[in-house]
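All protein chains of the complex are present and in place, except for one that has been dropped.
Let's look at chain A:
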Amino acid sequence: MTDLGTLDYIWLGILAVFQGPEAFSLLGVSVSITVMMVAFGLVLGIVVGATPGLGGVIAMAISLPILISIFGFNSDALLPVMGFLIGVMKGSTVGGAVPAILFNTPGTPDAYMTTLDGYPMAQAGKARKALKVSHFSSVTGDTFSDIVLIVCAPFLAILVESYLDLPEKTALLILSLSFIAAVVSGSAAKGLLSCGLGLLAVYIGTGEDFYPRLSFGSDALSDGIPITAAVIGVLVIGAIFGELENLWSQTRRTGEIEIAQDEGDQRLHWSDIRRIFPYIGRSAIIGTTIGALPGVGSTLAATIGYATGKRIHTKKKRPEDPEFGQGAPEGIAATEAANSSVSGANLIPVLSLGIPGNTAAVFLILAAESIGGFNPGPAVFKFSSDLNPELVIAFGLFTTMILANLLNWTVGGLFMRSLGALVRIPKQYLLPVVLLLTLASLYVQETSMSAIWFAFGFGILGYFMMRFGISPLPFVIGFVLGGRIEDTARQAFSATGGDPWFLLKSPIAATFILCAIAVIFLSLRKPKADNT
């Protein structure tokens, strides 16, 4: 067998996507299952993004067990399943702008700033144009972010693998948890609490001893808490409860939703693109930079992108141009480019370090763990001359991202603009059905009633966390990383001959630990706005 170089791996990754098992043949051209699944994921993502109350996370939670039932637990399932999830992630970001522009109702939280200029444009009869600006900006930002991911992730992984040993990796994981806890919600203390609860939950019923620790001797706890039950419970079911409560408390609106009729030129001209492009560029850089930090959400990126764009627009705008907040296309561009460019960059810590930075990344890790054969982290990017199948999968994932972007560029906009009617689906019917569907999906994957009980219980916990203003994301990331932190720490402890100061002996590990402490205490100094 010939030695494999970097280009060979890239090519193998592309082939794995396009020459995988055939789904169907179109005009004599074979379409692989992975390509089909990316397209399905994108379509579903746009639909759920455009439906207020739903979102990419719910779609991923429901789809994952179905996909695993279809594709099974073998490495051939990785690219179709993860490609689908990537499609959902990208589609939901684009779709979130539809109700934001047409009905002043953001489909996803990060689309809130889009309402500020999108809805005034729609009211002025420029709804289609606003949707086109939003789509163009969103996909441009996303593409930029993916390019940064593809270039940076392998280098970062190689650096980590070259310079970090077990104590440093343990310290890096602790730093990541501290950072996520500090930045993800308005309070570092609440972030840390959420993280601590996630760690505690994952340590129940696990460990190396014969007796499953912290299980009270009960059978239900002795096998540990299923990761999907905890993640879906806290993230999805908790959010459904929150949404249901909002509906319960609202005086039900009975009036028809009014839509302004489109008037005048709705096309996106080259002159429009030139006008909005500087705003897209700035916001894409802001979103990508923010997205590369684990735990920092797209809503913060959208807010900073919008604020930066507004400052520049105020100085540079022509007198006849609308201000930000009064229907300026630049406002939509600044917001959408920023929130969309977070999604690709968010995968940098996942693929290079194995540290999930957002909820979509959590589901990618869940998929990889459920299926097996791919462990996101620095070991993936070993460019060995003998075939490293994980590296082929990694380049396959990059290919699915590019493919999803191409589909988004070509058909995503058309599809997105046809989804305005989704906002009319009554949430009071949709959400209970989604709750049951989520529980059924969970059961299909876990085949255990205790998983349903756990998920429901964690849903209640997620609801209370929300009411206390505690973000569930550090909980989930603590749960996902808890096992790895323990394993790495155990190995590091043994490897250093039982040195209790193993985290402080190497300068790099000590720096990481000091940074972890510093980031928590610095964040204590002033309360922040919620940025999840």
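Here is the rule we use: a residue touches a chain if its C-beta (ideal position, glycine included) is under 8 Å from a C-beta of that chain, and two chains touch if they have at least 3 such contacts; residues count from 1.
The rule is simple: contacts and distances are computed from a predicted model.
Trainee: Please identify the absent chain by the protein name in its UniProt record; candidates are "Ferritin-like domain-containing protein", "2-oxoglutarate ferredoxin oxidoreductase subunit beta", "Tripartite tricarboxylate transporter TctB family protein" or "Fumarate reductase/succinate dehydrogenase flavoprotein subunit".
Mentor: "Tripartite tricarboxylate transporter TctB family protein"
Trainee: Which residue among A:R311, A:K382 or A:R490 touches the omitted chain?
Mentor: Spelled out, the listed residue whose C-beta touches the missing chain is A:R490.
Trainee: Among A:T51, A:T140, A:S187 or A:T400, exactly one should touch the missing chain; which is it?
Mentor: From the options A:T51, A:T140, A:S187 or A:T400, the contact with the absent chain belongs to A:S187.
Trainee: Which residue from A:I14, A:I158 or A:I452 sits in contact with the chain not drawn here?
Mentor: A:I452
Trainee: Which residue numbers on chain A touch the omitted chain?
Mentor: These residues of chain A touch the chain that is not shown: 66, 69-70, 181, 186-190, 192-193, 195-197, 199-200, 203, 207-211, 213-216, 241, 244-245, 247-249, 252, 428-429, 431-433, 435-437, 439-440, 443-444, 447-449, 452-453, 456, 459-460, 463-464, 467-469, 478, 482, 485-486, 489-490, 493-494, 497-498, 500, 520, 524, 526-527.
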